[in-house]
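Let's look at subunit A:
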Amino acid sequence: MPASLEFRKVTKTYISSHLGRTRSSRGIVDLEWEVPEGESFGLLGLNGSGKTTTFKLALGLLRPTSGEVRILGRAPADAVAMAEVGFLPELPYFYPFLTPRESLRFYGRLSGLPERELPERIARTLSAVGLSEHGDRRLGEFSKGMVQRVGLAQAVLHDPRLIVLDEPVSGLDPLAIREFRELLGVLRGRGKTLVVSSHSISELEKLCDRVGILKDGRLARVIAQKEWEAAPEGLEGLFVESVR
Partner candidate 1 sequence: MRNIAILAWTGWQENLRRRFYLVSLAFAGVFLYMSLILGVLAVEQETRVLFDFGLGFIELMGLAGALYGATTVVLREMETKTVYLVLSRPVGRGEYLVGRFVGLMLSVLCSMALMAAFHLVILKAKGWQGPEPYLACFCGAFLKVLVTASLAMFLAIFSSSVLTAGVISGVIWTLGHFLPEIRFLITHGASRPLLAPLHLLSWVVPDLQLLNLRDRAASLSGPEAGWAWLLCYAALYCAVWLSSAWVLLRRKEF
Partner candidate 2 sequence: MGWAGAALVLCLILNALAAQVRPTLFPMRQGLSGEGALETAALVSLGMRRLAADVGLVRLLVYYGSSEAEPDGHGHGHEPFDPEHPEESWGGGRYAELGPRALRILDADPAFSYAALFAAGALAFNLNRPDDALRVLDYALSRDPRNHEYQAYVAAIGFHKHGDAQGVIKRLEPFLGSADCPVMIRHMVAFLYERTGQRRRAAELYRGIFETSKDPGYRGLAAAALKRLAD
């Protein structure tokens, strides 16, 4: 099966300079990682372990210092590949003057969806994330959880092959988390590739086929579902063991 996402010995070092003094800090180091098409992969790690850096590298928002990243077989930011990718950043922010319906129309158009398909797709996606009744309210009036729902909606609107979700359940109430999980389960069932980062170990346990643990910018361990199911303390135990 072809890989949806490939990292080949990727290192990212952040370099900043101020008043002639240059400082460098580690993002990720020698990352070797592959997510096959159709897999649901979770990334776990402590704060600052490199999860967001990894996602940004995959999407071309950052460039690797060394190594190579491929997304759907192409270079990051390649237009053909990006049309097949859905991305939900951590704490997404939307234009507050737009309504969810207008936002989705905007993102749908940018993703190359034909105009005639948009109204129906938007209605279906809004319904899937539980925002049918709030589609015409300004986003500036939305709570954090509702914004997160819009974030998920824009990530799946164009029916992408690869969905990258950075902390998708942060700020959501338990009911919304459950609805999110169900929606992601449906997408998984339709053969979509999911790459999800989260601090919620239980969510990743329920959603993923494999989980990678990032520690200090390195992929410390990749754990398959059957491994954590066999472990006495589950995924949580394995995670603690890996990051300690």
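As a selection rule, all candidates are chains of the complex that A comes from, given by their letters.
Everything that follows uses one rule, which is that a residue touches a chain if its C-beta (ideal position, glycine included) is under 8 Å from a C-beta of that chain, and two chains touch if they have at least 3 such contacts; residues count from 1.
Nothing here was measured: the structure is a model prediction, and the numbers come from that model.
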Q. Okay, in this complex, which of 1 or 2 is up against subunit A?
A. 1
**Q.** candidate 1-facing residues of subunit A, complex
**A.** 56, 59-63, 77, 79-80, 82-83, 85, 87, 89, 91-95, 97-98, 102, 106-107, 109-112, 154
